[in-house]
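Here the complex is missing a single protein chain, while all its other protein chains stay put.
Up next is chain A:
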Amino acid sequence: LSVALCAGTVRCAMASGASLRRDYCVIGAGPSGLQMAYFLQRAGRDYVVFERGHAPGSFFALYPRHRKLISINKQYTGKSNSEFNLRHDWNSLLSHDRRLLFRRYSGDFFPHADTMVRYLEDFASLLELQVQYNTAIIHVTLDADPQAWNGHYFVLMDQNRQKYKCSSLLVATGTWVPNVVNFPGSEYVEGYETVSINPEDFAGQTVLILGRGNSAFETAENILGVTNFIHMVSRSRVRLSWATHYVGDLRAINNGLLDTYQLKSLDGLLEGDLEDLAIVKDKKGKLHITLRYYLENRNTSAGIDSITLPQDELDNFATRAPYDRVIRCLGWKFDFAIYNRSLRLMPGKGNKNKYPQIKPSYESRGTRGLFVLGTASHSVDFRKSAGGFIHGFRYTTRAVHRLLENRHHGVPWPSTVYPITQLTNSIIKRVNEASGLYQMFSVLADIILLRENATAFEYLEEYPVGVLAELETQTGRKAANGLFVIVMEYGRNFSGADKDVFYYNRAVGEAQHAWQSNFLHPVIYYYKHLPTEREMRLRPPDWPLPRPDAIHHIVEDFLTDWTAPNAHILPLRRFLENCLGTDLRNFFAESCFLFAFTRQKLPPFCQQGYVRMQGLVGTKRLQGHAVEAGLLENYTSTDFAGDRLLGSREESQEQLLQDHAMPVRPLQHLVNAKDE
């Protein structure tokens, strides 16, 4: 009886000690967790999202402290193309529901963080996503089972010791553990998480900020007007996002302190390793900066007076003035603590140690079936692309979902088959509007798989380029006849912390110099064979792909509008033609008619159009233009009387069509016939 009474409720399951089973478990109902939930929901999959808070986006409920998001929310672009407009909407998640566009939530170019919380709440509720709130996952272990999708189940335990058994684990927890540096005196340091955001609390104070990211500058910006001065110390030089093209670097909206520093208005920046630092508090409560090096020799029993300060030896030491407050703004790292060691979820190396190690397919290096989504997955493109931010990971999350659909449900990567005549068009369409390619430049790529004899092709969107070698197994599509890979790239030596990105002649205008383009522009790689994993591994540093058989750059464009017939489309067509060894020009029906009678073979456009009774007749006026251009002959006006040689009038025409319109080899057979 008791079983019957409590069947189906969580509490009951807990009492019986059984664990709940799910195909997909998502940890975290932030932007990436909800984004994944949306795709799982649409695909009709068995999933649940665990959220420790009582509402989605608990990180955004607190952070950023000063409540201004620095992701742009553009109201107008002058275009109605919804896909294109997503290029300039950095806050919306992907969905079919047009109500869920962020610009409907806020008119601010840099919206308030509360709006994001409200947006995420709506996203979860309007789409009826299955989120289990107030559930903090505190431990994750593996349960080996050969029947399981990945050879094991993930066993998640929440704060009530309730267990959940999941076939696939999607970690969307973001990075929320504050980075802390320990040095003598670090107890005097206030954290970004708790520091006052009321400027009045800083009136007349001298402040030292540790860190040089957006949170540090955001904090400084808030108190810039009321402090005596602010100093900012960090190991690395300031990296300006407009110089690096990386949105995670210092954004112009926060950089007021740079202004005051360079205008000698008391504020300043200096470089140094925080680990060398030490802070000493004097009797008045002022904080003095010294170096760990000096403290090592100190007499522990003595007070502040016995400590050597740098200025004792070096009387113009930069930070010799005492501070009233020291604030730590050092960013966040991934919470590794909840994963059992058997999951081998390891921190990345070097400056990526705040993120877990994952493959370019977003699957953990240590455990099959564990995928990392959202900000925590940024190690794939850290300091390069936008994978750590909503406008980037909404696409990588979709890519992960497509990989999972193929792997577990036999649903191959969505693709569309087109006749080869649409090749140029399909590329032009995507590079002009696709947002995933644009935001996740050099990380997500469109793939064109050629069919046999190159009469048709299959178009796959936004595939993670890092796993190109595994394309066939990851997508369930065949790449036997060569492929094109379409990515967007910045110029190779253009961006960087030390680069002058405003030099004269920084923009390339000529199509023939397109490969030197500096700003984001489309690049098309052609491979006769799918690159192998070895080729991918040995590709040159900083290159998204190994050496192709041919490469094409579409020249950068000031308006990011790559539809110019001569500068953009024509060179692309020539590139595609030369890769495929065919002629991809369009022809009016009349030309096809002529070719049908005078050539044994027809160009693809005539073959796939005219011959199938879908020829392009065109108007008289257009034909007139073509005749004027010397690309079409006007037979009505030619004088054909008498038996003089034909067509000597249209010289340019002759030249242009000599390969194609004069295809007949006359009289060669006479020789053969005589022999017979």
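Here is the rule we go by: a contact is a pair of C-beta atoms (placed from the backbone, for glycine too) under 8 Å apart; a residue touches a chain by one contact, two chains touch by 3 or more; residues count from 1.
The rule is short, and it goes like this: contacts and distances are computed from a predicted model.
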"Pantothenate kinase 2, mitochondrial", "Nucleoporin NDC1", "ATP diphosphatase protein" or "TXD16 protein" - which is the UniProt name of the missing chain: "TXD16 protein"
Per the touch definition above, residue among A:P356, A:G466, A:G482 or A:P522 touching the missing chain: A:G466
Candidates A:P178, A:G272, A:P347 or A:G476 - the one touching the absent chain: A:G272
Selected from A:A37, A:A55 or A:I428 as touching the chain missing from the view: A:I428
